[in-house]
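For reference, the structure I am asking about is given below.
With one protein chain removed, the remaining protein chains of the complex are shown where they sit.
Per-chain residue numbering starts at 1, and chain names A and B are given in the order in which the chains are listed.
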Amino acid sequence: MSEDRKTIGLTKRTRGILDKIVEKDRFKLGSDVAKFALAVAVNAGIKPGDVDGAETVWSTTIIEPELRETVRVLFPDAEMPYRAIESLINAGLEIVGKHMEERGDLVLTELMPTRPAPAK
Amino acid sequence: MSDLKDLSATVEDLRSKKYKELPSDLVNAILAIEAEALDSLKAARQIERVIDKWLSEKEAK
Partner (left out) sequence: MLRLVQLRLQNFGPYKGDQVIDFPHDDGVTIVYGENMRGKTSLLNAIRYALFGKLLGRGSNLIPLHQTGNWEAAADGRFGFKVILAFEHDGHQYELTRICAPRPGVSKPESDADYAEEALLRKDKNVLGPGERDDELARIMPEQVSRFFLFDGELLQQYEELLRNESEMGQQIAQAIERILGIPILTNARRDLRELHKAAQKQESKAAQKDLQTRELGNHLADLTEQRAHQEKELARLEAAVAQAREKKAALEGAMRKSERLGALLSERDRLAKENGELDEKIAAKRDRLKEVLANSWHGMLSAKLNEHRRAVATKTQELEARAKDATIAATLLDQKTVALKERVCPVCRQDVSSEAGAALVAEVGAPNAADQAILDQDELLELRKEMAILAGLDPRDDTDLIRELIVTMEDAVVERATKLDRIAEIEDQIKGVDQSTFYAQKSEYEALIRDITILEGGIKPQRQKGLEIDESIAEIEKRLRKVGGVEMEKERQRSDLYGKLHSLFSDAVAEYRERLRKRVEADATSLFVKLTSEPDYKGLAINESYGLSIMHKDGHEIPLRSAGAEHVVALSLMGALQKNAPLRGPIIMDSPLQRLDDTHTRNVVKALPHMAQQVALLVYESELKPQFARELLLGKLRAEYHMIRRSARHTEIEKGIGSAA
C-alpha cells in the first residue's frame, strides 16, 4: 500500500479557478477556499477519486485533524484520506468554477446547503 | 407746500401743548426751510439767520 499524500495539489484548471476566487477577496486565505470547495464537493455527492496532473500548492498541514477525521468518517472506503481530500478539493473547485461561469459572479449563499425551514 | 400741511399740523399741535413759549411763526419758518433745503449746511445757516433775527427783534421790543 502506498503512503498517503504529504501535499495537496491542484490541476492547472482548478488552480486558475482558485486564483479567480482569491481575487474576489472574499476569503482570507487560499486554503480557506480549498476547504470551502471540499465542503461543496461533499454536499454535491462527489466521491473521492484520483487527480491527474496535480501540482503541489499546499502542505497537508492546512487540513486540521478534525477535517481529516470528518472525511474519514464520511468516506470510510477511502484508504488515503489526504488523497481523498485532494480529489474532493479539486472536484469542489470545478463545481465553483462552473457556478461562477454560469452566474457571472461568486454567490456564496448558492453554494452553501439550503436551510430547511425551521421546525415550529 | 401743501404737502407740508400735515407735518405742520402735527408740530403745531405739540407746540401748543408742550412748548407754548416757542413762537409758532418761528417753528413754521424752520419747517419751510427744511422742506426746501437739499443741503443740510444751507438749512442750518438759514435757520440760524432766522433765529438771530427773531432774537434781535425780541430784544428791540
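In this text, a contact is a pair of C-beta atoms (placed from the backbone, for glycine too) under 8 Å apart; a residue touches a chain by one contact, two chains touch by 3 or more.
Remember, it's a predicted structure, so these values are computed and weren't measured experimentally.
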* Asked: Of the residues in subunit B, which ones touch the absent chain?
  -> 1, 3-4, 6-7, 10-11, 13-15, 18-19, 21-22, 26-27, 30-31, 34-38, 40, 43-44, 47-48, 51, 55, 59
* Touching residues on subunit A - with respect to the absent chain -> 25-29, 32, 35-36, 38-40, 42-43, 66-67, 69-70, 72-74, 76, 108-109, 112-113, 115
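Definition applied: only the chains that are shown with their structure count from here on.
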* Asked: So, what's the distance in Å between the C-alpha centres of subunit B and subunit A?
  -> 110
